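A single protein chain has been omitted from the complex, and every remaining protein chain is retained in its original position.
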Amino acid sequence: MRKKMLSFAILLLAVLVAVAPNLSSRAAAQEDKVLKIWHYESPNGAMGIAWQAAMDKFQELHPDVTIEFEARGFEEIRQTAPMILNSDEVPDVMEYNKGNATAGFLSQNGLLTDITDVAIERGWDQILSPGLQTTSRYENGIMGSGPWYGVTNYGEFVMVYYNVDMFEEYGVEVPTTLEEFENVMQTFVDAGITPLSLGATEYPAQHVFYQLVLSQADREWVDAFQLYQGDVDFHDEAFTFAAEKIVEWTERGFISEDSTGIPAEDMGVAFTNGEFPIMVSGSWWYGRFMNEITDFEWSTFLWPGNELHAGSGGNLWVVPANAKNKELAYDFIDITMSTEIQTLMGNEGGIPVNADLDQIEDPKIQELISNFNRIIEADGFAFYPDWPAPGYYDILVSGVQELIAGTMSPEEALDFLADPYFEYRETVTQ
Amino acid sequence: MTAQRSSLDRGYWVFMVPGALALLLVIIIPFLVNVAISFTEWNGITSPTFIGIENYERAAHDKTFWLSFKNNLYIIVSMTVIPTIVGLLLASFLYDYVANKIGKTAANIFRAGYYLPQILPVAIAGVVWRWILQPRWGVLNWLLGLVGIEPQNWLGDADIAIYSVMGIMVWFQIGYPLVIFMAALQRVDPELYEAASVDGANWFQKFVSITIHQIRPEIFVVVLMTLIHSLKIFAQIFVLTRGGPGRATMVPSYFSYQNFFERANIGYGATISTVMTVIIVVLTILFIRVQSRQELQEAL
Partner (left out) sequence: MIARHPLVVQRVNKALALIFLITLLIVMLFPFAIVTINAFKTPQEYASNGPLSLPGGFYTQGLKDFWKRVDFTNKLINSTVISVSVAIIGIGLALLNAFALGIGRVRGRVWFLILFLMANTLPQEALAYPLYYFAKYLGLYNTRLSVIIVLSVIQSAFGTYLLTSVFSTFPREIIEAARIDGANKLQLLTRIVAPISRPTLSVLFVFFFIWTWNEFFLPMILLVSTSNQTVPLAIAVLQGQHNMDATTSSASALLGILPCIVFFLLFQRTLTRGITAGSVK
């Protein structure tokens, strides 16, 4: 046995020695001929496919450059970006989350490159409408204006998915006001069906909450809440309305009490199985539903009665301040913004910002894009409720859960949501 | 005895030097840095700002902070108390009855099977348990339905979420004491049992006065280590409930993680983890002193 352990140890040593170059620091490759790209989109999703095509295109145009692409994890980047970007181990271009708490935070601390000149020179500011530009520009860590620290090349928004067959079966029509929406849901409840598929363990519940808030809010409200451009009162009409509605909807059976134990993934799968007639969530499900829903006909409508909707430009391409090949990075970003790649993205189920709409084949996608454009034209982007402060996502999840579970009253829940919001806002606006 | 010891045990300290050095660099100094950070306000990138004991004052008034420690007590029951007792009984059963009456291979198979939960990555275990405990189509509710019990919202009901987590932790943890105790039982001289049988002792008496007594070093170790793990528990909460519903399963480690990595509130996060560490260290000290005092009594 001792001999075995000894030989094992020697073998190990050999292995260690053999891979020693890997143990120590990175190879000093021909750094000017390498483009490091990181993103965390699924390779089968619209963005993943489009960006792969973009990489191929880039390779054609720059045959002497080696592309080093790394498939990253969303959680990983979310947690470690402040550390990674504060070092030399950075990529040249990477996908990153938009908002004050993420891109805003990094830009304020000097970790992202100011690409304003590039954006103007390459015409990105013409491609993106002012509403879409909001998430690309940050002044002192607050989005909306100022230098460009990233650029988005797709869009996303929250809408209502519904099971067309079930609507027909129960004789309900697509609602155009919130009241009609409630009536539709009441019809289902009366028939013994919980109408809303909701994953309250994760983000979906806060999106419903936010849509309710937005039904009573206006642009000024959004700018105050998201861009810190005005005062925010967590007990104002909009917030109170939404909190009370969540409680009411749970009591009336629109939202199942079980939903606090259901993650987003299960919510989507349940809708795909036809278990619920309605699901409120984002455009990121669209492509997946197109592939996976085979048993019934489905469609979407914008949250009835709202001018404002949760949504924005998609995740940003950012160029870290310490990146080594910024010019190449800009070239790559440019390609992802090009009509060719954007049209491909659209055809794969994503929401492009610069596609040739005549080339979009699928009527379902045409519908998706036209809904998105409606929001752009109405300047209706309200972003997402967890953006204003880092870590606010968990607070919102907790708070809305407590509302659904009935463990906090609307006033208590709103207080719970208020404290962390103001805490961060004060540190930023000082 | 003292005279003999002094000539033998001079110079043993040399053997500790590599370990001590590594400990200093990798653990002690970072810990001291962490304590220093707890007196500052910092976002992790720019320079920290010294704010004295403000973070500690805040923690003292923070309801979530105290709630997280209270939840920890439940976790301790599920990660220390139950697994140790069950592990002891099961190890004894496998090592003695099963190995002798059914076969050593059988005992090994069972041991391997019971230990397997410790190998599954926590992230995957979390996903799978969420499927099992799913309120609408989860296996557990389906099984309970067969015997007429109402379906429950295991992880989403604030009243029972902590108990669900406890159950999962027991599942996760049992293999650990089991393997250690089964290895420990090999050190016990079978003749002790035979002698006791001759004296007329029954199974339980032998278990207590011989088995438990002989492997008490390992028992101490298991209890202390599982205690430490329960106080530090993080990954399982992260994948199962993220501290929810609401804050029903919030634990100190997750709370400090939220401050470190989500709120960019490094100073406050450092405060919480310093408090946690102090508590754990105090418990460790008490524990080890009791253990060494016991050993001293034995040696006499």
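So that you can tell them apart, the chains are marked A and B in the order they are listed, and the count of residues begins at 1 in each.
FYI, a contact is a pair of C-beta atoms (placed from the backbone, for glycine too) under 8 Å apart; a residue touches a chain by one contact, two chains touch by 3 or more.
Keep in mind the model is a prediction, meaning the values are calculated, not measured.
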Across A:42, A:66 or A:370, the one contacting the chain not displayed is A:42
Cross-chain touch to the chain not pictured, restricted to B:51, B:77 or B:225, is B:225
In the full complex, which residues of chain A touch the absent chain? 1-2, 9, 12, 15-16, 19, 22-26, 40-43, 70-76, 79-80, 83-84, 87, 89, 203, 264-265, 268-269, 272-273, 282, 284-285, 288, 291-292, 294-295, 315
Residues from chain B at the interface with the omitted partner, ascending: 5, 8-9, 11-16, 18-20, 22-23, 26-31, 33-34, 37, 44, 93-94, 96-98, 100-102, 104, 108, 110-125, 127-129, 131-132, 137-139, 171, 174-175, 179-180, 182-183, 186-187, 189-190, 193, 197, 203, 206, 217-218, 220-221, 224-225, 228, 232, 234-235, 252-253, 256-257, 260-261, 266, 269-270, 273-274, 276-277, 280-281, 284-285, 288-289, 291-292, 295, 298
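Everything that follows uses one rule, which is that only the chains that are shown with their structure count from here on.
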Just curious, how far off is chain B from chain A if you go by their C-alpha centres, in Å? 37
What residues of chain A sit close enough to touch chain B in their complex? 79, 82-83, 86, 101, 105, 109-111, 200-201, 257-263, 266, 270, 275, 389-391, 393-394, 397-399, 401-402, 405, 407-408, 420, 424
Please name which positions on chain B make contact with chain A in the complex. 43-46, 130, 133-136, 153-158, 241-247, 258-259, 261-265
